[in-house]
Structure formats: structure tokens, C-alpha cells
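Every protein chain but one is kept in place in this view of the complex.
The block that comes next holds chain A.
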Amino acid sequence: MGTCWCKGKVRDDGEQYAPATSAASQASPADNRIRGPKCVDTHVVDQLVLEMLGLIASFIDNDEESPVSLVKLHFIADKEDGWIQVVSSMVNVIPLEDPFGPSAITIMLDDCPLPSKESVIRLTELFALSAARACTGDACVRVERNICVVLGCLAEKLAGPNSVAVLTEQTLDYLVTFLVTKNEPCIVLFALIALEKFAQTTENKLTIKDRLEKLKENPLLVLEKHANSEHYVWRQVGFCAQWALDNLFIVEGRKLSYEQVDMTGINVILNCRDVSEYLKISCDGLEARADSYSFESVRCTFQVDEGCWYYECTIITPGVMQIGWATKNSHFLNYEGYGIGDDLYSLSYDGCRKLIWHAARPEAARARAWAPGDTLGCLIDLDRGELLFSLNGDMLPPHNTIFHTTRKGFFAAASFMAFQQCQFNFGHKPFKYPPTDRAFSSFNDHGSLSDEEKRVIPRRLYLQQLRCSSVRDDSCTLCFDDTACCVLEPCQHRGFCSVCTSQLKECPMCRAPIVNVRRDEVEDT
């Protein structure tokens, strides 16, 4: 690991290492390279960024010390001009083909200290955003794609008044102009994601919605038709457009996707009640995507305890996903970067880094890196105590370590790094590469879902429903879920349920050690 694909590709732009002409010269249409202030030799910063990109691929231990190049980049970015230089460098040199490219920009920006509002404005001025820039035929796809990624990150990090300040008329022109089918799909995709992130600030959301409505035809309505495309980048565009129409930029008269989708014959889906916050799930519950910096996870609705089971996953994006199996004991710690395969109760395959994960430890898999369109097969044989993965039908050696700690209660499960997407087949349609060496069952033949459970409603509606719910007076003062029935001894503090109490060592009110727990008489309250 750690090989850097990008090094050979850096010099695809003749102007790459030309010295910046002046401290704040603007990008001219003829030369798309963004020329930021020059605190440090441009070549050095570019090299550090590429080094960092290579390292992210091999950076697998969450507790590892930050790599030296990242520390150096942070040091440069600590000064306002330095920050602009680092971001400009990322825009200039991060190659299109690298599956880690966009996530690397997100990670590096997230870890850098945030600059002042002026620096952010200066940076966007340096980008010289405009509808014209987006229309230029000879625009460098890499630079424009990277600018869109950076804008999205800034919109998210600066949510609030600063995000409004960045979304100027020109920024909006630039992003909206990209939203047409004649453009490179990877730019359309990240322009769309940037708009989605700007829309996290309500004022921006209204501005964007307004702009989309003023156009002759709402471009999102055209783009969402690609949701089932066989072209894997357009498919992502379609997915994101549909999600935006269901969640952010609601169009009057358009039925929400979940109201239109035909769920006949689908008996198992991804569980939209058992998923971390930012994962996006398609309206049929069988495709998932993450666009946030965190590591998002989901389990399916069907549990297996015995027998032999198989499902398949179509890889839509080539980046990091950890796909496999997890029990309910496996926790989704999306912000800490822990997902499926990162504890004792789950095991997963990561075809980007070619690793099998269990208990947060990776083991090299002898396979090529996966690519969009590949099929990952996941087989669990509970009778023989074996877990097997296959890539386009090529079986990898079996695993059994997970069965030392866990024998049943497994769900199909997956985790996603930023900008990754895949589609599941739990057996509602024929498998592409069914295992031939043993008999197996499919979830879909044995699962069942009520109409309510089949409904993948947009998260905003779900949260609205939740916020209207009320709480009983005798609820536990810690969780408000269960009845308060315990008294702590010796301090005599009360108002806690038995579930919460069982997790306490000292009293939440006075920090006195808990020696004994007594059940409260109901009349007492």
C-alpha cells in the first residue's frame, strides 16, 4: 500500500510548475491553474499534497500519529496566505482518476484550522467563478472538479453567515451552469454536491431553490432521470439529484420518490432505522451513498442465525467501502471513523485498499482493486462457520475468526467513505455470480416487510414526525424512553430507569458511588 498513482500524472499540464507571476494573480481562461499567494515554494506544496494523497490510501489505523507531510501542510495552512496556497495546490494537482481524490480534499480541509472570512472570500475570488468559467470549452476537468469539491467542503464547514457570503451570484452561476447533461459527469456530480452542502444553510437553500425555479426547466428534474443509468458516474449524479429533490429543493407537484417507487417483490432492504445519520438511501432501499466526511454505516432488515446465505453488491464508485456482515452489537461510530469490520462483531471487505477487516485489523486480500460495475459476492455459511467474499465470481479464501466470538444474529452491512456508493441485491433479482460449491438461500425469499417498513421516507419528514412526539411525566430523566423506577443508594437520588441505571457507576446528580439500586414504589412519585 501507499503507492502513489498520481506521481506519474502530475505533469499532464505543461504549466504545472511555472512560477506564479504575482502574489494574487487570477486564473486566466488560457491557463486554468489557480495561482495563489506564494508563501512556500509552489513545487514543495504540490509535492506535499500529492504525498499526503498517497498516504491517505495507506493510512488505516485511526490512532496512528499524523504523517509528517500532513503536519507540514497544517503548519503552512496555519497562516492565512498559506491556507490559500495549500487549497490552491490541492485544486491544481489532485488527479481525477485517483479514487481518494475528493475524500482527500475533504480530509485535508477538515483537519486544517479554518481561515478568516476574508481568506475564504479571497480564495473564491482567485477561482474567478462565473457562468462563463463553467462554460469554457477547454476548461480543465480536474481543476473544475476540484474547485467544486473545495466549495462543497467550505459550504459545510462554514455553515451559517459565512456560507452565505461564499455563495455569491457568481458562485451560484458557476455551480448551476454545470448542471446540464452535456458536461463532464464528474463535474456535474460535485457541483451538485456543493449545492447540497450550501443548502445546509437555510438562507442559501432558499436562494438555490429560487434560482432553480427561475430556469426554464429545473435541471435536477432532468438529472434525476440518470438514477438508473448504467454509466456509473451519471448514475451517481441521478442519485444525488433525486436525493436533493426529495430532501432539499422540493418541487411542487413532483411526487416524492418513495411515493412513486414500485416495491413489489422486494422483501429485504437497507434498514432506514438502523443507519448512521448522513448515509443516503435510495427510495427502493437497495442503494446507499455517503457524501459526508464521516464514515457512514447501515445494516439490512433481515437477520440470519443459521444456514448459508448469499447477497451481492454492485460497486458504483471505486473508493473505500467496507461491505460484509455485522450483528447488532456492532456500533456505528461514524465520527471516529469506525464502521463494519472495525469491531469483534463484524467483518468486511474493502476492495479499494484490498483488505479484509475484522476487529479494526486489516488483512491483505489477494485480489485486484475493485472498479465500478464489479460485483462483490458475500456469503455466510453459519453451519460450517465460514465467511467468503468473491469479486466477479472469483472466490477469496474463507474466514472464520469472527465465529470465535459470534455465532448468530448477522445482518448484511456496509460502511462508506465520503462520495462512495453501491447497490445491493438481496435476491429480488437473479444473482450474477451465485456460489456453485454449496447450497445457499437468499434473504428476499425468506424476508417480509410491512408497507410501513418498505417506505424509505426522506429524513427531514422522519425528523419532523419525531419532533412532534411527546414524553410522559414519569419518564427516566436521562433517556426519557423508559419509566423512572430506580432509587440509587446510599444517596437516594431517583428518576432513572433500570436500563440507564445499569450503565451507571456513580450518581449522575451527586457523583456518589452507587452501592445498591432499589426499585421505586410507583406511589412515591
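Methods note: a residue touches a chain if its C-beta (ideal position, glycine included) is under 8 Å from a C-beta of that chain, and two chains touch if they have at least 3 such contacts; residues count from 1.
Here is the rule we go by: contacts and distances are computed from a predicted model.
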item	value
Protein that the absent chain corresponds to, by UniProt name, given "Ubiquitin-conjugating enzyme E2 N", "tRNA (guanine(10)-N(2))-methyltransferase", "AP-3 complex subunit delta" or "Dynein light chain"	"Ubiquitin-conjugating enzyme E2 N"
Absent-chain contact - pick from A:Leu478, A:Cys491 or A:Ile514	A:Leu478
Hidden partner chain, touching residue among A:Gln200, A:Ser229, A:Asn392 or A:Thr483	A:Gln200
Identified contact with the non-displayed chain, of A:Asp41, A:Glu97, A:Asp111 or A:Glu259	A:Asp111
Contacting the left-out chain in the complete assembly, out of A:Asp78, A:Glu169, A:Glu363 or A:Asp394	A:Asp78
Absent chain, residues of chain A that touch it	78, 111, 113-114, 116-117, 157-162, 200, 202, 247, 272-278, 331-333, 335, 459-460, 462-463, 466-467, 469, 471, 475, 477-481, 500, 503-504, 506, 508-509, 511
